[in-house]
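Below: the structure, in structure tokens.
The other protein chains are all here in position, but one chain of the complex has been omitted.
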Amino acid sequence: MAKYIVKRVFYLLLTLFIIASATFFLMKLMPGTPFNNPKIPAEQLAALRKANGLDKPVIVQYGKYLLGVLHGDFGTSYQFAGQSVSHLIASRVAPSLQIGAQAMVVGTLLGILLGAIAAIRANSWVDSVATIFAILGRSIPNFVFAALMQYWLAYKWHIFPIALWDGFSSSILPTLALAMAPLAQTARFMRTEMVDVLNSDYIELARSKGESEWQVVAKHALRNSMIPIVTIIGPMAVDLMVGSLVVENIFAIPGIGEQFVRSILTNDYPTIMGLTMMYSVMLVVVLLIVDILYGFIDPRIRLAGGSK
Amino acid sequence: MSKILEVNNLEIDFHTYAGEVHAIRNVSFDLEKGETLAIVGESGSGKSVTLRTIMGLLAKNGEVVNGEVLFNGEDILKKSNKELNDMRGNDISMIFQDPMTSLDPTMPIGKQVAEVLRIHNSVSKKSAMEEAARVLELVGIKDARNRLKDYPHQFSGGQRQRIVIAIAIINNPQILIADEPTTALDVTIQAQIIDLLKELQTKIDTSIIFITHDLGVVAGIADRVAVMYAGKIVEFGTVDEIFYNAQHPYTWGLLESMPTLETNTKRLHAIPGTPPSLLDPPVGDAFAPRNAYAMQIDTEQEPPFFQVSPTHKAATWLLHPDAPKVELPPEIARRREIWKKMNPETKKPQTTEKGAD
Partner (left out) sequence: MADYKINADSFKLAHIEKEAQEHISTPSLTFTQDAFRRLKKNKVAMVSLWILCIMIFLSVISIWFSPHNPNTQHLNWNNLPPKLGNLNIPGFNGHGLVRGEYIDAYKASKVPDGTWFALGTDSLGRDLLSRILAGTRVSLFVAFMATLFDLTIGIIYGIVSGWNGGMIDNILQRIIEIISSVPNLVVVILMLLVFKPGLLSIIVAIAFTGWVTMARLIRAQTLQLRDQEFILAAKTLGESPIKIAWKHLIPNLSSTIIIQTMFTIPTAIFFEAFLSYIGIGIPAPKASLGTLLSDGQKNFRFLPYQMVYPAIVISVLMLAFNLLADGLRDAFDPRSAR
């Protein structure tokens, strides 16, 4: 197991290195910088370029950039003069994490519940309702959800604040909008897994032991169907990151998603690079944790890994 | 001896998208206390469905159309879920076909064995675990006390089947149902499991219903044998009667296709054709299309049971007094010779017709 983790961490670092390099060179290819405004006088432009280190050869810039990345330094934002990118990100990461985590918890728990009920009552009306719900959650884009909820629940009925980042109540609507996709995904996955498990021999054996249907589900079926859910946490994290870009925009949440979109629209390259790295780090770390977690909760993998 | 289980006129349909499948078509048999009954037949002949019905574990799309299953005189089919749960794993328990998939992969085996004890008895966790270790030793898991915390995948197939058996016998059930318990195992392990079952039967004094498609396994364990074909029992008798004095052409086919030490034929006989679709069971004898001895009447009317001896009956028109004498296949003729030596006083079997209802 330890050897496996070391190997995984090595690949993780390699991956991040490649991503860092790729973003750097992509940015070098980009048309335009905030400084190609023709109104800026030549000397001032040269000074700006020098201040941002753009006058050095590309390879030197690259080396400096990589060194910086190692220290968590992505340079200064073009958009907010003088503000370092890492500061900018740090000041905005909390709301995003809060909403992301809330959406993840709500989505997975409700999804597991919905999927389990659908599987236990397979082919009944409960199953149909759960399936319809899951398919709607998957089919309606989250920004449409977000806008509709904002219109009805906040603007028309005044149940929630429209768009103001102020305490828990303002995080409810964005959380719900974000949770839709993971909920649908988990419910669907859980239902498939659980139907399989409920048809398995060991469930038949549990029934033949004289366990009630409730005991069968609680003691055997739930755990066995929930273990593979861990594998979709990775894709789910991606969904959440992507969703946060628009949801934060719609609800005017001062998070990194909203910042990312703004940086794109203003060609703020250092911030874009910093946020890309940030997203990648979060994702690879989540994937690594999921992998290790999976090994720990599934006895078959845990022990097989231990003996090797 | 007293009858512990009686199955009378059982008929079961399955609702599938293709239509009604008549999986069990009028099956009756009984089980004596302490005996081993083998039910033999091809896949899809209805053996497993019959047993799942006895356990009250019929699939959701299955429906009992007719019949009763009397366990100690009470009809299992009329029991509530609660009563069924009290019965399962306690009075009647079951051993499954594939030990590789029949244990919960995420639960330590000690807990899985102790669980069934704690469902039906009020015992502490600790003493349930001790009892589990004792029973695991009994079924041949060495050093069971130290392996209670191990998971199923840490055991071999044969060991896992022993664990499944431990789960089945820990509450000293009156009936033990074994659904092809050796099919998924290596031949050498098969013999060990059969020996274990025989040994346990005497130790805990239980009746066994043993399903298999392999007549060879039956010889070693069964007292009586029921041969099933296409959802019906076609021949029923003691193990000697079925092996040496079989009357139904399907039983002949099964015997001929079984390798024995005595036969020196180069090729094993195979029964031609495939079993009929039970969506639309054929008129007459369901086996007729595959039967080299089929007569006109076989394609028209279903044969009733003809009583060969008090313990032996078979559903084939060949036993009708008007039926012509047919030349037996060589293997069956050889077996008849042995039968004559075993029972020198028997004359030609006195057949009487018994209504097939």
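Lettered A and B in written order, each chain numbered from 1.
The rule is short, and it goes like this: contacts are C-beta pairs under 8 Å (C-beta built on N, C-alpha and C of every residue); 3 or more make two chains touch, one makes a residue touch a chain.
This is a predicted model, so every value here is computed, not measured.
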item	value
Contacts of chain B with the absent chain, listed as residue ranges	17-18, 272-274, 276-277, 279-280, 288-291, 293-301, 304, 317, 320, 322-324, 353, 355
Where the missing chain touches chain A, by residue	11, 14-16, 18-19, 23, 26, 29-31, 122-123, 127, 135-136, 138-141, 143-144, 147-148, 151, 155, 192, 195, 238, 241-242, 245-246, 249-250, 260-261, 264-265, 267, 272, 276, 279-280, 283-284, 287
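Here is the rule we use: only the chains that are shown with their structure count from here on.
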item	value
Touching residues (chain side chain A, partner chain B) in the complex	200-202, 204-213, 215, 219-220, 223-224, 227, 298-300, 303-304
List of chain B residues in touch with chain A within their complex	55, 57, 81-82, 84-90, 93-94, 96-98, 101-107, 115-116, 119-120, 151, 153-154, 164, 167
